[in-house]
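A single protein chain has been omitted; all remaining protein chains appear in their positions.
On to chain A.
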Amino acid sequence: MPDTALLKKKLLHIAATGSVSQFTPEQLHSHYQELNQFLALHKDTLDSIELFNLYELEFYSCILTNHDIEAKAVIDLLLDQFQSNSKSQRIKLLQSIYYEAIGDGKQATQLLTQDPDELSLSRRLVTFSRSDGSDKYIKNLCYYLDLQPSDLSAWAELGNEYKKIGKYQDAIYCLKEILLHEPLAYPVFYKVGLYHYYLFLQELAKPKTRLHDLIQLLTQARDNFLVSVEINDKYDKSWVGLYILANHEFNQDDKFKKKTEKLKSLVQKKVTELHIDISSIIE
């Protein structure tokens, strides 16, 4: 059993970053049990902000692990506590997710459309069009971002949608919007580099592409990977990106070989230092 203070820190970190949405079923299963046990034993030792953040996390854990009765109990508890603030968008969002999960889409839509000024709810409403196909979803995300251009999660979501359909240039534009607000977000720099690389591969496959454009794309991919490792020099994903760039057959041409030699030796040194198993990644 890990130390209580460390466990609390970990759970609050998960709650703040929303990592639970990316957990594998196995991770979700153990996380659900761990959180329930922690709250049962230590909820009295938490301050109110920590407690309600963990209740919110518990709601997501219950919903994603099909524990609907427990999820409803968490919502009821939050409603009891914040009855005076019945307009809370945060609670309405949880309620709508609950209705969506149990298949009551009508009730969920009704909750989300009560007030068009409640933008957090409008954002959730946009996700309902995901089932109508990428184009419709992207259109709705763009409409939402016109109303709320500083919503970084929505830019990230839009970027991801563009990536799925291979529109890397648009995806890069979305990620650059995030970087305007978060100039130290090294994972975003990594993604910008990666999408430039994908774009390079896309262009390379086309029969008529100017060499200058290809070089530009590779340079931008390299620069973004380098900014990422400049902020966090132990970020292995960016080092792998640089390794792949430096060893790409395009760079083995005599014209570019000299220029990439320095990068190649630097990347090789760092890959060895960080014990990154390149062969397994490339396979």
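The rule is short, and it goes like this: a residue touches a chain if its C-beta (ideal position, glycine included) is under 8 Å from a C-beta of that chain, and two chains touch if they have at least 3 such contacts; residues count from 1.
Here, contacts and distances are computed from a predicted model.
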| item | value |
| --- | --- |
| Listed names "Membrane magnesium transporter", "Conserved oligomeric Golgi complex subunit 6", "Trafficking protein particle complex subunit" or "Tumor suppressor candidate 3", matching UniProt entry of the absent chain | "Membrane magnesium transporter" |
| Of A:Asp115, A:Asp132, A:Asp213 or A:Asp233, the residue in touch with the unshown chain | A:Asp233 |
| Chain not shown, touching residues in chain A | 2-3, 5-7, 9-10, 13-14, 16-22, 25-29, 60, 63-66, 93, 97, 100-101, 120, 123-124, 127, 130, 152-154, 156-157, 160, 178, 182, 184-188, 230-235 |
